[in-house]
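Quick one: this structure, given as structure tokens, is what I'll be asking you about.
Not every chain of the complex is shown here; the ones you see sit where they belong.
Order of writing sets the labels: A, B, C and D. Residues in every chain begin at 1.
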């Protein structure tokens, strides 16, 4: 009776498992990754980390330098998220099913957001590096573009989810387009939107490290500097500062998120 | 406007001034957050170390560059097939880290889910994982690059660290959402812990496990690109770094950008499709 | 008696080809309480929405207050809509805002873009909102957030929002479908009360025939996009019900013989 | 790609790590030629590891993840400090064919158009580089950072105002310089200058035959002017003909091909050393490129690889 049912089910699981193993194997060959080396690397790394990668009393002298850069990075991350949020909001309004003005604009704004979101922030950094050089602005713009793409999509979904109902009600009361946006769409989605912005700030701080390494600004730059100088004690201090900052920001935004509900 | 209200059954007098906005805690928090963020943004713009950069000319130059990047891509230092190879390597890096991450995260998340272990274990695992997550991926890769060697080993292990911690959080939250009853029922039949995990927890959470994993795969592709660029991990990202930061050949960057974009879009479509399908 | 609303040969065909209304003709007098009944998908919602042009009719004319509004657009349309209040099955409130803010939304049609966007309402308007809420028994909840209200309370906020528009006509699209019987009765009583005391014309979609018969001055039966009954509740026969609802009329468990005219609470 | 079982495989391949400068695409043939010599001598497979960071190359040698590497002098001494098993194998000689002139030079240059601003009594000086936008190579580069910074510090610390000038002050803008850039390679640092991103740049003379040619003055003399060759590859393709003036020239010991002696058998060490120092290699035009062609090393008189000891690099250690 039930043999074929269980057999097909088991076969399916085996096929899925087989595909995963195959993909793993293929990827390992392609990237010349060697699992045994990889596993061996971990204890090695831990040993290396404990013997080299820790802040020393000497490295504490760099703390003010590091903190200054961390501050710069925090500000860049926040500014990029906030400015991106403003643009993203406009694009999301134009792109959302509920509030779109015309189909053409909606498609256009979606396409634009997709473009900026699907190209990694590292790509933008390198292009921007050519014109803005090693300045905070390079980092700002790189993060801005990436945030913009992500937030546009997030906002669009938020607005879509906030529902047509209040919009319909205001429309039927004779309210115009702009007042409808501000009186129905914004209040319905504001807490979600704020929550996305906070999330974006967190993401940006992480990405800023990468962008900083690529473009020579902020906390990424100073890590890179110490790292390339092989001053691993100072570099580890940078990591500590980053970790503490990110954990703090996470806690803070979790608090705000809960309070906003 | 209009005449005063036509409706006036016997009414008590209303307060002379009526405020419409009542400051609830949530409104206060939202406004404070908004104000603080706005102020920090403005303050940020004033403090940015722009080194006498001429803003508008630079911005215009950037647009010109974007135009070149997107309108005039070309091949120079590498061929089409090399670009495909680069993309494939990057994809493979992304796949590998996702799979390694998913497998390790699966077991860790069993320890991190409060309903599967005890609160202490769960908190310890969650804290460790949060700290690992707070270290940006690129730093993991760079740290491993020195400590453990070059190229893909460092890249895969370093990138996996972040995947593991991210997925551990996501998976354990999925596990915690599972109805206590599903676990209780199997416990009552005399099933052991692993049996409960594989017969109840996994099937129950499968949908969200898969959807989180795919989401992470999308992210990991981007990370793999970035690691090629920032940490020399190879693949298309490395080519991009060379083209952009070493050869200053933005037209070639355009080619690479298109490759990356194409894959990213394919991945997104794939992941949306899969998510839609497994939800059924 | 003056005619407030007249529909002449109104048809609506949706983009996907569904013919929701075909050649609908009827008129409503000022102060009348008219209930539209019909099975699901008959076109009741479409009919109501064609009146305030939330949906653009494909064909025919809608005459409101002696003006042919079929071609209204932009400003004139918005101005027209201030004269027509609308009440929804799902209340359609902005849940995160307070009760009074939601009520004041009914004034947006009268305001400039800027003051509307910023939510700057005059003291008069606020007083009016206050009195309406008092009248509807929501004095205590004025500053409460709407997501903390019960369904019946939400619908009363919806009514207040429509009333503050100073409408001549109220369109109600299944206003009690989501409510428990006791809240439903409260809402119907309020609507009847408004119609009686304020002389506001009410056009209401209902799917409970018995309630429609209890409250309405006139009943319009819609089936497959066409008006198949138009007359006083007392004229509605089992045969008509069958025409409106098709052969499954018995499933509706409607008991027409045996209904009492519910006394309308005079507050 | 090579597959599984790390242990055995590792012994059959020799990994050579290259600095970012030598990782450039147009030096591919040159790298291959050197790999070839090593492969022939040992009969083993030779794998290249290209890097984007100096320190990854250094650490690779230190940890034994790579067996051989062409390094800078500064990088070598750091590697040796971290792990005494890292020792020099050979170094490329100068025109004499001996260690005596196994030197190259570190330059501090400015664009020719701006050169007049850096002249004092008709002679070039680094007095005016204070507050300018500076481009170095990388914090772990010898000729692109260590040498020029020690030169600058030595020059300025005579003045009271700069008595306490430290290397740290050279690494970030806003201290001694208004801005500090790192080109990540000598090519990158030079390009920073010629593209106008930096006012002053430090890089080495060895870019000359491949990318630059002399316009006036003598090579490796202060005040000499050079320009980008017309056939220069990236990153100079869009900078052809741009000229710069050398303000300061400091000799630097050539960097060795170093090895991690623990991860390479004695036998192989000998074989490689012999092969590299052979006449055959010295005459290999792919390894030592004659004038007009591109290579990692250029043929100048009798230049060849010669054996070198760790102590030879004490001169660099004395810099600190």
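The working rule: contacts are C-beta pairs under 8 Å (C-beta built on N, C-alpha and C of every residue); 3 or more make two chains touch, one makes a residue touch a chain.
Given the structure is predicted, the values throughout are model-derived calculations rather than measurements.
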Shown here is one of each chain; what are the real counts in the full complex?
A x1, B x1, C x2, D x1
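FYI, only the chains that are shown with their structure count from here on.
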Taking mean C-alpha coords per chain and comparing to the overall C-alpha mean, nearest is chain A
Mean-CA-position distance for chain C and chain B (Å):
47
Using mean C-alpha positions as chain centres, tell me how far chain A is from chain B in Å, no decimals.
5
Among chain A residues, those touching two or more other chains are 30-32, 34, 37, 44, 48, 133-134, 190-191, 227
Please list all residues of chain C that touch 2 or more other chains.
101, 110, 119
By the document's touch rule, what are all the touching chain pairs in this structure?
A-B, A-C, A-D, B-C, B-D
Touching residues of chain D toward chain A in the complex: what are they?
1-6, 53-55, 58-59, 63, 78, 82, 138-140, 171-172, 179, 181-182, 197
Enumerate the contact residues on chain B facing chain C in the complex.
1-2, 4-9, 11-12, 14-18, 20-22, 24
Residues on chain B engaged by chain D in the complex (per definition of touch):
49, 51-52, 76-77, 145-151, 231-232, 238, 241-242, 245-249
